[in-house]
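Quick one: this structure, given as C-alpha cells, is what I'll be asking you about.
One protein chain omitted, others in place.
Labels A, B and C are assigned to the chains in the order they are written; within every chain, residues are numbered from 1.
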Amino acid sequence: MGRNFSSDHVAPAHAAIMSAVHKANEGFATSYGGDDLTAKLQSVTGDLFEKQVTVFPVTSGTAANALALSQIVPTFGAIYCYEAAHIVTDEAGAPAFFTGGAQLIGFPAADGKIRPEQLAKAIAYAEDLGIHHVKPGAVTLTQATEWGTVYSLDEISAISEVAKQYALPVHMDGARFANALVHLGCTPAEATWKCGVDVLSLGATKNGALGAEAVVFFDPAMARDFERRRKRAGHLLSKLRFLSAQLNAYLMNGLWLDNARHANAMAARMEQGLKAVSGARLLHPVNANELFVVLPEETASALETQGFKFYRWPLHDDEPGVTIRLVTSYATPSADVDEFIAAASSIKPAAATKPAAATKPKG
Amino acid sequence: MGRNFSSDHVAPAHAAIMSAVHKANEGFATSYGGDDLTAKLQSVTGDLFEKQVTVFPVTSGTAANALALSQIVPTFGAIYCYEAAHIVTDEAGAPAFFTGGAQLIGFPAADGKIRPEQLAKAIAYAEDLGIHHVKPGAVTLTQATEWGTVYSLDEISAISEVAKQYALPVHMDGARFANALVHLGCTPAEATWKCGVDVLSLGATKNGALGAEAVVFFDPAMARDFERRRKRAGHLLSKLRFLSAQLNAYLMNGLWLDNARHANAMAARMEQGLKAVSGARLLHPVNANELFVVLPEETASALETQGFKFYRWPLHDDEPGVTIRLVTSYATPSADVDEFIAAASSIKPAAATKPAAATKPKG
Amino acid sequence: MGRNFSSDHVAPAHAAIMSAVHKANEGFATSYGGDDLTAKLQSVTGDLFEKQVTVFPVTSGTAANALALSQIVPTFGAIYCYEAAHIVTDEAGAPAFFTGGAQLIGFPAADGKIRPEQLAKAIAYAEDLGIHHVKPGAVTLTQATEWGTVYSLDEISAISEVAKQYALPVHMDGARFANALVHLGCTPAEATWKCGVDVLSLGATKNGALGAEAVVFFDPAMARDFERRRKRAGHLLSKLRFLSAQLNAYLMNGLWLDNARHANAMAARMEQGLKAVSGARLLHPVNANELFVVLPEETASALETQGFKFYRWPLHDDEPGVTIRLVTSYATPSADVDEFIAAASSIKPAAATKPAAATKPKG
Partner (left out) sequence: MGRNFSSDHVAPAHAAIMSAVHKANEGFATSYGGDDLTAKLQSVTGDLFEKQVTVFPVTSGTAANALALSQIVPTFGAIYCYEAAHIVTDEAGAPAFFTGGAQLIGFPAADGKIRPEQLAKAIAYAEDLGIHHVKPGAVTLTQATEWGTVYSLDEISAISEVAKQYALPVHMDGARFANALVHLGCTPAEATWKCGVDVLSLGATKNGALGAEAVVFFDPAMARDFERRRKRAGHLLSKLRFLSAQLNAYLMNGLWLDNARHANAMAARMEQGLKAVSGARLLHPVNANELFVVLPEETASALETQGFKFYRWPLHDDEPGVTIRLVTSYATPSADVDEFIAAASSIKPAAATKPAAATKPKG
C-alpha cells in the first residue's frame, strides 16, 4: 500500500475533501454550476488571489491546460513552452486538439525552466517568417516544473515582460502550484498575476482532491465564452457542486498549503537521506515534491524487488546508471521515506551499470 | 429543496454510490485506470451485458457521446440522428469538435424516434452526391428519447438493419438508458447489441451517481486507440478509481434498475394525476421519467409561484398555452408528485393564453 | 462537346481570361501576392464595390466559403443557412472542418431563400439554450440560390437587419453572384454591403475563369489574420499572379456581367422554349442560369440518348416524373438551347412515369 513514490496521484483523497463531498450531497441543487458551492468558489478564489477572478472547475489537468490554451491562442497560433513540458509529452496532443491546430514550440532547458531570451528569439523568428509561420499565441510555464524545480518570481516576471511586449498572454500549468507556492513562500497573487500570469491551471488532484482542477482567469474579460468551450469539450459537469466542494475544501483553511508543505518536506527529507546512498546523484535541485535521482542499476533493482514503487524515467540523453523519479505527496508517511533511505543505503553496488528499459512513466 | 422537477441531475447522489466512493478512498492505488475497481468494472459490465465489452468511464454525457462518435465516424463523415437530439441542440457542438468536423444530419420525428426509411433515404442521397457530400458515418439513437418515449426493440432493429447494410455503426445515447430498460422489461443485452447497437453511452449521473458515465463498446476491436482519444480530450482521470467505484455500485445489485423504476413510477403517477388537471395535455406517451405537458399559462405561472421547479420548453412550432417539462428521478418523493398534482388541479384557468418567454432549459 | 447543360463549370475558360493568364506570365514576379496584379486586384475590386475592400483570391468556391466562415464564426458557433445550401450538401463538411466544429443550422425554404423570421426564431432558441447550444455565429445566403432564384435587395436587407440586431455577420455565397447581379440590375455595392453583407465569396470559375474565386471583406478590420487562415489551408498560391490575372480580367471591362448576361439569357430562352415541351414543369422561377424542370421519364431518357447532358436531381420529396437540372453558361450557344427544345418538344410521352435513379449531381 504505502512505499509508493510513483506519483502524487496514487494517494487517496484527503479526508477533509472527502468530507466536503459528502456534505455537498444534501438535497437538490441547481445543475451546471448554478449551485451555491460553485458560487462560493468564485469568492473563495478571488479572496485568495486578492483579485476578482473567474474560476472554472474541471476534472483533469489536461483539460485545464488545453481549455485554457484554446481560449487564449488562435487556431493558427504558436504556444511557446519547455520542450519536454507536460503538454508536449504527456497530454496526447490535447493542446493541438483543443486549439484546432496550434503548434507547440518547445525550448530546451536543462532545469525545465525556459528563459526570456528563448522566447524573444522565437518571436523574432516568427515575425521574420510572417504569415508562413504560426502566429505567436501564448507562452506557458509549468510551476513547479516537470523536473521539480521552481521558477523564482523574477524569472517569471522576466518571461512575462517579453510576452507583454508582443501582447502574448502567459499561462501557468500549476498542476503542482501549491508545492511551488510553499517553496516560494509568497502569496498566490505574487506568484501569478503580479508577475504577469494571465491564466492558471490550478491543480488539486495531486495534492489531496478526488479529481478537481480549476482554470483561473485573472482578467474576467479574457474568459469570455470560455464556458462554451468547457461545455463542448464535455467538461461542464451537471452535478458541478461535487467539484466545487472539493476545491472549496482544498483552498479554504490553508489545506492546500498544509498538504503541499508536507509533500515538500518529505521530498526534502528524501533529498537529505539520499546523501547517504552510495552512487546516488540528484539531477536537479529539489524545490517541490519530485526528485530525479540517478542510481546504480543494482540499487534501483533491489529497491523494486523490496516493493518500493517509482518510475524509471526515459531520458533523451544517455546517462550512466538509471534515472528514477520519486514523488512525495500530502499522504506520504515520513516512515516510508525513512524506509526507502534505509533500504537504499544498505545496498552496496559493485559499480555503475547500464540502465534497464524504462518502465512506463505517468503524469 | 424538493418539488424540483427541472431535471434528474438536480438530485443528490444516491447513498449507496456515495458510500462506494468513500470506500474507494482507501490507501494508494495505481492511477489512470490501473486500479482494481476499474478492472472490476470491465467484468461487472461484461456480465450484465452477457458479452465481452470494453468500458471507459468518463464524467459527462457530452464526453461519452462525443468521444464515442469520434471513434466511429470519419472526420469527413455524417452522423444521422433525430433533428432535436441532445447532441444537436444541447452539447454546444461537441460532436463536430471531437470528430474534427463530422456533420450532424437530423431527421424530423414527432416522438423523437427516427425511422429506418429516413436513414435509408439519407444514405441514398449521400451516395448520390458522392464525395461532394459528407460520407455516411454512423447513426445515433437516444434511448429513452428526448421526449421521454422509448424505442421498442423492433424499432431499433429496423434502424440497425439499414445501418448494417451500409456498414454504418450504431451508437446509442443512453443518458437515460436504465429508464428505457425498465420500461422495456428486457435484458441490457437485448436492448443493445442484440438489436444492433455497437456503442453505448451509458448514463449514471441522472440516475444516482455524482458524475459518472461510461462508453461501452460491444466489440472490443472497435475501441482501438479509444483510450488515446479519451486522454487527449482530458477525460482520463488520474484517480479513476472514484469514477469506477460509482459505476460499480450503480450497476451491481440492481441499483440502476431500482432507481430507474422509481423514477419511471413517479412519472407514471404524475401522468395519472394530470388527468385531473384542467387544460393539461401530454405531448408524448410517458415511457420513462420525463413528461412534456401543455398547460394553460395561468396554471404554469401559479405553480411556479408556489415554488414548483420545472422548465418551460422552447418549441419550434407554435402551440397555444405553455409547454413544460417535468422530470422525475430516483430521488423524487411521491409526495412531491402528489403535491404538484394537488396544486395544479386546484387551479381553474380562465382560458388558454399566450405562452410567456421560455426559461432556460438544461440537459 | 456542346449540348452540355450539366453545369456551368464544364465550359472552358473565356478567351479574355486565358489571354490575361498568358500575359501574366512575363518575367519574374514576387510570390505569395507581392506581385503587381494582386495589388491591382485590390483597387479593381474596391472601385467596383465603391468601397475599400480586402480581397483574397483562392481557387475554389468551397475554399472561399469555408475560409470566409471560419473567419467570422467561432469554433463553437452556429452558421444559419438554407437547409440544402451548397455548404450543407456539397462541400463535404468543409465549414465544420475550417471552423473547427461550427454547426450548420439549416432552415427549410421551398425556393432556396431563407426568411428573417426563421433566423430570428433560431437565434431566440439558441439564446434560450445558452451555453448548451452552439453560439449564434453568422448567417449565410446563396446568391443566386441553389434553385436558380435570386434574393431581392429587400429580402437580403430584412435578413441582415435581424443579424445585425444580434451582431451576427452576414456572408454571401456568390458562386453565381454575377448572374444574380444581372438579374437584379443593381450595382455590386447595392447587392452586398449596402444591404448588409459583410463578406462575399465571389465566384468566377462558373462564369469564365479557369479556376478563380475571391473572398471579399467589406470591412478590412474583419479580415484580420485571414491571410494566415488561407495560408495554413494551403490556399495561398506562390505564383498568385495567375489567379489575380484571372480575376482582374473577369472584373474589368464588364466581362463578368457580359458573361452572366449571356448565361441568364440562355436560361430565359430555355424557359420560354420549355412551354412547348409536353409534360414539362418548372419547379422554380428562372432568375439566373439554372432551371429545375420536371419532365416525363420518357422525355428525359430520350434526351439523354440523343446526347444532351444534364443531371437528374435528387429530391427529398417524392415527385412524379423526373427532375432535371439545366445549367447555362457564358459559353452556351443559343443553338444548343434551341436543339434541346426542339428535341424535347418532339417527344410525345405516353404518361408521367416513375423516375429512374438519379445520376450523380455535382456542384
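Please note the rule applied: a residue touches a chain if its C-beta (ideal position, glycine included) is under 8 Å from a C-beta of that chain, and two chains touch if they have at least 3 such contacts.
Because the structure is predicted, anything quoted here is derived from the model rather than measured.
The hidden chain makes contact, of the residues C:F242, C:W256 or C:Y330, with C:F242.
Of B:K40, B:H132, B:R269 or B:H284, it is B:H132 that touches the chain left out of the display. From the options A:P12, A:G100 or A:P349, the residue with contact to the unseen chain in the full assembly is A:G100.
One chain is missing from the display, and on chain A it is touched by residues 75-77, 88-93, 96-97, 100-104, 121, 124-125, 128-134, 314, 316, 358, 360-363. Those residues of chain B that touch the chain absent from the view are 32, 74-76, 100-101, 131-132, 135, 225, 227-229, 231-232, 236.
Seen from chain C, the chain kept out of the figure touches residues 1-2, 4, 6-7, 9-13, 18, 21-22, 25-32, 58-64, 66-67, 91-94, 97, 205-206, 210-211, 228, 231-239, 242-243, 331, 362-363.
Here, only the chains that are shown with their structure count from here on.
Put simply, the chain farthest from chain C by mean CA position is A. Here the CA centre of chain B is 40 Å from the CA centre of chain C.
Averaging Cα coordinates per chain places chain A and chain C 51 Å apart. A straight line joining the Cα centres of chain A and chain B is 35 Å long.
Contact with two or more other chains is made by residues 32, 228, 231-232, 236 of chain A.
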